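Removed from the display is one protein chain of the complex; every other protein chain stays in position.
On to chain A.
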Amino acid sequence: MSRPVRTRTFLVVGLAVAMFLAGVVSYYASSHPDGLEHVAEQVGFADTAEKSATADGPLADYRVKGVEDDRAAGGLAGVIGAAAVLALSLGLVHLVRRRGSRTGEPSAGPTPDPATVPDDGRATDPEGSRHADAERGPLDGRH
């Protein structure tokens, strides 16, 4: 390797790997309870867990609602979730840098998050909105 890999190439390949992991490899992940779930069962407080308010959402439990095939439902949820994470994190980083260079003045839509995500579920954005205030307020405050 005489010349370094170009940054863009690196990012594209990295992203492709991440999407492949979320969309395809995730199907083969262990479905056993994770460390905390296992401990909760073992020690005896697993039954205190409550259903999440988003448990009936379109992507709940890493399955796209309405898709029958396990592999497709899980893989699609993984890819959509990963795309949402990408959009949100890039948007957030963009905001942080913009605010650093000049104060205030949010201007144009910073985060294209809704584009990749079907309707509700992710609408409230408690952490992001609290700090990035105006430009990323809670969109509809659903709970």
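Methods note: a residue touches a chain if its C-beta (ideal position, glycine included) is under 8 Å from a C-beta of that chain, and two chains touch if they have at least 3 such contacts; residues count from 1.
As a convention for this text, contacts and distances are computed from a predicted model.
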Per UniProt record, missing subunit out of "Sn-glycerol-3-phosphate import ATP-binding protein UgpC", "Energy-coupling factor ABC transporter permease", "Alpha-ketoacid dehydrogenase subunit beta" or "MacB-like core domain-containing protein" is "Energy-coupling factor ABC transporter permease"
Listed in rising order, the chain A residues that touch the chain left out are 1-5, 7, 10-11, 14-15, 17-19, 21-22, 25-26, 29-36, 38-40, 42-45, 48-55, 57, 59-62, 77-78, 80-82, 84-86, 88-90, 92-94, 96-97, 99-100, 117, 121-128, 130-132, 143
